[in-house]
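Shown here: the complex without one of its protein chains, the others still in place.
Order as written gives the chain letters A, B and C; numbering starts at 1 within each chain.
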Amino acid sequence: MNGLDLFPFPKHRLQKTDLDLAASLQGLVEKQVMDRRLELKEDYEGLLKPSLGKLMAEIGLQKMFWPEKYGGDEHNQPAASYTVAAALEQIGRADVGLAFLAAHSLALQAALALEDNYREEQVAAVAPLFCEGNRPLIVSFVLPTLVEEEGAPEWRGKGFQVKAKGGAGGWTLNGKGVRPTCSGVDAGLFGVACAVEGEDEPAFILVPGDAPGLNRGAEFKKTGLAASRNADLDLAGVQVPAAGCAWRGDAGFFKLLSWYYLGLTAAGVGALLATYEILREWGDNRVIKGRGHIFKDNPLTAALMGEIAKEVVVDRLLAYDLAGMLAEPDAYGGDGSQALFTSALMLAHQVMASAEYTINRTMELMASAGYAKEWQLERYWRDIKTMQCYLGAYELAKHDFARWYYRTNTL
Amino acid sequence: MNGLDLFPFPKHRLQKTDLDLAASLQGLVEKQVMDRRLELKEDYEGLLKPSLGKLMAEIGLQKMFWPEKYGGDEHNQPAASYTVAAALEQIGRADVGLAFLAAHSLALQAALALEDNYREEQVAAVAPLFCEGNRPLIVSFVLPTLVEEEGAPEWRGKGFQVKAKGGAGGWTLNGKGVRPTCSGVDAGLFGVACAVEGEDEPAFILVPGDAPGLNRGAEFKKTGLAASRNADLDLAGVQVPAAGCAWRGDAGFFKLLSWYYLGLTAAGVGALLATYEILREWGDNRVIKGRGHIFKDNPLTAALMGEIAKEVVVDRLLAYDLAGMLAEPDAYGGDGSQALFTSALMLAHQVMASAEYTINRTMELMASAGYAKEWQLERYWRDIKTMQCYLGAYELAKHDFARWYYRTNTL
Amino acid sequence: MRTIDDFTRPLEYISPMDGLLGSIFREWVEKDVMPYRRRFDEDYMDHSLIHPPFKKLLGEYGLQRMIFPEDLGGWGMGRSNFLCVAAYRMFEEIARADSGMAMAFGVVYWPLLFIALEPHENRRLLEEFAPMFCATDEAVFGALCMTEPQGGSDIENVEIVKGNTIQTTAVRDGDEWVINGHKLWPTNTGGLARLMAVVCTTNPGSNDPRDIAVIYVKDDMPGVTQGPAYEKAGMAADRNGDVWYENVRVPLWYRAIGPGDDAKYFGEVMATGNMGIIAWISGTMMNIYERLLDYTSRKRYRGKPLKEDDGVAGLLADFAANIEAIRIVGYQCARMCDRHDLYGPLWDPGLVAKMRAQRYLCMDRFMDVTGKVMNLMDAWGADRDWDVEKHWRDVKMLQMVEGSKQLCQIEVARWFYECETL
Partner (left out) sequence: MRTIDDFTRPLEYISPMDGLLGSIFREWVEKDVMPYRRRFDEDYMDHSLIHPPFKKLLGEYGLQRMIFPEDLGGWGMGRSNFLCVAAYRMFEEIARADSGMAMAFGVVYWPLLFIALEPHENRRLLEEFAPMFCATDEAVFGALCMTEPQGGSDIENVEIVKGNTIQTTAVRDGDEWVINGHKLWPTNTGGLARLMAVVCTTNPGSNDPRDIAVIYVKDDMPGVTQGPAYEKAGMAADRNGDVWYENVRVPLWYRAIGPGDDAKYFGEVMATGNMGIIAWISGTMMNIYERLLDYTSRKRYRGKPLKEDDGVAGLLADFAANIEAIRIVGYQCARMCDRHDLYGPLWDPGLVAKMRAQRYLCMDRFMDVTGKVMNLMDAWGADRDWDVEKHWRDVKMLQMVEGSKQLCQIEVARWFYECETL
């Protein structure tokens, strides 16, 4: 019995197709990623890129939400949230970075192609990028964040990195030293949150990776998430047609981010399931305190192992709670609401902090095997921490919580 | 909008009767308890005892699970777990101690009268105690715990406080300095976990409060939970008829405890909702850092308020997750399983620790108003901590987690 | 047998009178406080149990004379550079039994710091008040009255609010100050205080620190009214109430130091007060350690004493480790408060920030680890008879003394990161 069955989750709310997808992903990532990791480590070209291709294009995660007429699977009901959760925890179990990239794609699909949000013109323009051909399309976002520029326009206190100017012929985008959420080196499509010149309402504008004026910096080194080779961007007068604006205003951002946070949360749960599996094997085999004493039988190490299991239980329940909230918009306010956005942000931070704690402590238990790359645990630790950083500063997220739960509108 | 609507929970899974019950409890406890608390404080005779009567006997929580033919409401489906959660969070919001007592009654009802567990003879013997007359029946448990006696028989490492001897005519119970879970002074029915002389399988035996040989010590002082006037017991050759044994073996304990933990968890969520309400009012009205600056607008205090809201969100979701697990035995293993018992224990501890943290920090925010009895916050803090203590040592609960999740059978 | 005396103290810092004071206090605690402390909670209003040991300690043993100069009948410790480390030891010993008593004891000296320490010793006021404390064997309590109904810790937040929210006024009328106002929460009020240092403004709404005044008021002056003691979650020995001043007249020279200096030297009260809080915490933890050792040796789990379970031992270790850390840090703080030659003046904002930092950190550690060991004790953790729940309730109250954790954090950040707009 692996962690997937042992840790409670609302299996009965998932469709059979969800469970089948999860099962086939499980087989795929074990063979494709986990079994080859000792040899290939974090190699992008040899391990991660081909795996991403398999997941996104072959298995078809990047086609999931799009209408069949455009080559998609038209799995675009709110309950697709369960599919996202089940799929991303499987992928995250093998490699958090791959799940992180997939979360970007699925969130954008949900924001554009979910039944309620569906705009034909929009979908017609974008779906082919995802559905045509057999190459993975890496999606990245450029979101408001901490910027150095004084007086930059803000969204909930954070500065927009890119400014857009609207016009009859479309949009012109400018931004220097822009930090995308992932894959600055490789992304094929950027969703860019822009301040709009002369207007209060921000815009979310889709920029193809090969747009003229979009320049990528050199890949930089970072803690984890090797599948996301990130680099800063410069946007110098990038031209985007009018239809490239996916939405204006907060509701669209809330939608996108709620699904994105679901994806990150599920990826985090995947890392936790993997952690549990590694630790369990260790606990069954490691000898301490002299001959014949197995690690898991010592009351101190067993207690910590028990606590780690508890964290996994709680986090998995919360991830599926979030999926459930997205799946039932009537009960929870729907994915464009501030209420759901706030819950999603809360749960993402909760799970990320718990995952950090849990893996940190698991490393403690496994001592040097915890930090030797050979044992495969430390990678989840670095990946989770990196994902948490990209999720954004928790100290500032708390202001988002206060904005909704106390109506502190001055923040 | 009060916390009940603001904090997400699976409202759509509750029956209309659940929501009606919650609403009427809300009205009742606000009028009966919360409005009179400033004046009556923690007075047992004046405030808590009459309120308990209203809740248990008049509103009828103590009749909930029993068959109609015995005067009960026959609300004995697994989904009654949602009713328990909804009711106890309302009561806990007003007074954690009252919810704590109600949790005992409801857990015992569930363990005995739930559809799957139903044994006619058993129910016929016990139901009248709950359903006849209009007086509240206070239920208390005697569970295995930390004992001083060397060589005491154990259940999962903890010692039985009472030993039973079986015989043709029934059971004879003995135990000295026994610590019940609540209301040693007032309980009308004790459910006693007993080691059985000469046998491995423990027994859970029901002992009426007026049984000859059952002697109650003096009420002792404790941190909180004023509604539970506790005292140690001596059982000197207490005689119980054979039918007084509710069950033998682990499954019964797992059932009882799973429902009990649900009750405690929901009571904890109630305390958190009350905490939120108190803090929210404070945040709207308190001035800091000079004139014109409202507490909730300060980025530091607002951040902490935001974090507190997050804790409430997470804990409420988890409480209803636990209710959901009990409600759907097919999906989660059912209430007699070690799997569900472990989950319930995990979630109870998780919520209790979070509630302790949350109320502790809320006190920090409210400074002296946090600890002055007048402001009504500190009581929740004491109550939660006391309930957590009675839940049992977390360090040892972790061994229970390990027993299931790592099969550490030597613990 | 391991005892509380096996925990580390920085031996280089120990005061010359440490051994003597230690044994006097230890005996007094064992004989006069320990046997009664479990009934203190219900005694919060009357102090019929709490007062007698204070009478013995402060009045009969004469500890209340400690800070006054020797020629005025005191012990001259206001001029000692061992004042704070000596206090640390005394605080710890008392807090082992009852941190509320330790705090009430500490606050006896608080209002006197303004006039008893170099370089701002105020001889005339010392002479004025010495008889009250030194010529009696009754216990005499002092209080420092800061907090007001509006804004709570705002008064303490001098750097940002600059006293402009103070509502208690001192208006000069000839040779006298006329004081009007309403204070809340001072320790040793609720009818106890004989001498109060009242924080007030000579110019309401002013942003000029020179308008912040600390003026002494005696309880028996016309116009002074103390309300009854509040009921709190714990800390019954720390009596708090309302104090009203209605046209209270005191001589002009009852002002502690003078314009500018009253505000400036407020830092001394803050630095030593925060140091004191750490001592109260570590003293409390000494007793929790004792109780815990007893409990975990007696109760059994899996056929062994509880403390012999490795998992339980892990948490017990955390508790001991935290005592060690808090005590080491606490003594360092006391030392820094004593040795201005090495660590700079006692009112320096950097020093105050450092004391605040350690105080809130120690408090967080205490609440976290004590919460955990209390829960380790199962149902007995909530029992009055096991004392741990009492310490847990009491110490929590200390968290709000001298401003909330958040105020501490802001002051720490302001100093260490040179923040300008906090």
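Just so we're on the same page, a residue touches a chain if its C-beta (ideal position, glycine included) is under 8 Å from a C-beta of that chain, and two chains touch if they have at least 3 such contacts.
Quick caveat: nothing in here was measured; it's all calculated off a predicted structure.
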{"item": "Per the touch definition above, residue among C:246, C:310 or C:385 touching the missing chain", "value": "C:310"}
{"item": "Candidates A:276, A:381 or A:406 - the one touching the absent chain", "value": "A:381"}
{"item": "Residues belonging to chain B that touch the chain removed from view", "value": "298-303"}
{"item": "Sites on chain C contacted by the missing partner chain, in the whole complex", "value": "1-2, 6, 8, 10-13, 289, 293, 296, 304, 307-308, 310, 313-314, 316-318, 320-322, 324-325, 328-329, 332, 335-336, 342-343, 350, 354, 357-358, 360-361, 406, 408-422"}
{"item": "Interface residues of chain A (partner: the chain not displayed)", "value": "145-152, 154, 157-159, 179, 181, 220-225, 286-291, 300-301, 304, 356, 360, 363-365, 367-368, 370-374, 378-379, 381-382, 385-386, 388-390, 392-396, 398-399, 411"}
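Please note the rule applied: only the chains that are shown with their structure count from here on.
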{"item": "Chain pair with the higher count of C-beta pairs in contact (B-C, A-C)", "value": "B-C"}
{"item": "Central chain (by mean CA position)", "value": "B"}
{"item": "Between chain C and chain B, distance of the C-alpha-averaged centres to the nearest whole Å", "value": "38"}
{"item": "Centre-to-centre distance between chain C and chain A (centres being mean Cα positions), rounded to whole Å", "value": "50"}
{"item": "Junction residues of chain B, two or more chains touched", "value": "304, 395, 398-399, 411"}
{"item": "Contacts with two or more other chains, residues of chain C listed in rising order", "value": "302, 311-312, 314"}
